[in-house]
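For this view, one protein chain was removed and the others were kept in their places.
Take a look at subunit A:
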Amino acid sequence: MTDVNAAPAPAASAAEVPMVLAEGVSKSFGSNQVLKSISLEVKRGEVMCLVGPSGSGKSTFLRCINHLEAVTTGRLSVDGQLVGYREAGGKLYELSPKDAARQRRDIGMVFQRFNLFPHMTALENVMEAPVLVKGTPKAQAKARALELLDRVGLADRSDYYPAHLSGGQQQRVAIARALAMDPKLMLFDEPTSALDPELVGEVLDVMKGLAQSGMTMIVVTHEMGFAREVADSLVFMDGGVVVETGPPREVLANPQHNRTKAFLSKVL
């Protein structure tokens, strides 16, 4: 854990494999380079908060981690496994859709706009993937789903359709839905940005509980209070590059770069 600048650690052998390791990750859409040589490390059980102005590539980076987008250059691995590729004999082979889906199972994702399945109740939303993807028996999946809904404080809302839940409740169902797959890593893309201010707290509390339970999390957020209190590291991105990274209290109290200062002065 003390090995801060873990430069070349490709092979997954040691017990201390970081949960997420990005080495020189770049991503372009056509000629538009959105991520420019990002190198980051998130250790097991760590919470990393990712902040930065709109368009800086935060969502794109999260989407690369679970291979909703393919990276253009660099190496990105989750739990020692290369994302989206298989390496054999010094060559990379693109994963089949089936194998890519298998990788995504272990990575939970929570979206700004919840993206709950509107034609399913809260309970069905949470049960769906375990039953469909993992083949968990229905009764078992249901018990687990109810347990998770209880954990996010929505035991009494399990039969509600998303349209009949408040934004904060929907987002908590979405968190429960992601947790139902027993992920080893959770990605949050501005989970509270679409919420009315009075509903933000209930979602952040669930996330805080999750962090305390030891979940590895990457959170894109504008909630600096949450970052300060919960995160182990804060990363400031701008224009597709990592400008500054460090413990949140230090970065927030004493930003080193002008761009960080300018951004924080607007957000805080």
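Basically, a contact is a pair of C-beta atoms (placed from the backbone, for glycine too) under 8 Å apart; a residue touches a chain by one contact, two chains touch by 3 or more; residues count from 1.
By our rule, contacts and distances are computed from a predicted model.
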Completion exercise
Complex minus one chain; that chain's UniProt name from "2Fe-2S iron-sulfur cluster binding domain-containing protein", "4Fe-4S ferredoxin", "Amino acid ABC transporter permease" or "Tryptophan synthase alpha chain" is "Amino acid ABC transporter permease"
Completion exercise
Missing-chain contact among A:Gly57, A:Gly84 or A:Pro162 belongs to A:Pro162
Problem - From A:Val17, A:Ala70 or A:Ala129, residue that would touch the chain that is not displayed - result: A:Ala129
Completion exercise
Listed in rising order, the subunit A residues that touch the chain left out are 54, 66, 68, 97-98, 101-102, 104-105, 107-109, 111, 113-121, 128-129, 132-133, 153, 161-168, 170, 174, 177-178, 181, 190, 192-202, 204-206, 222-226, 229, 267-268
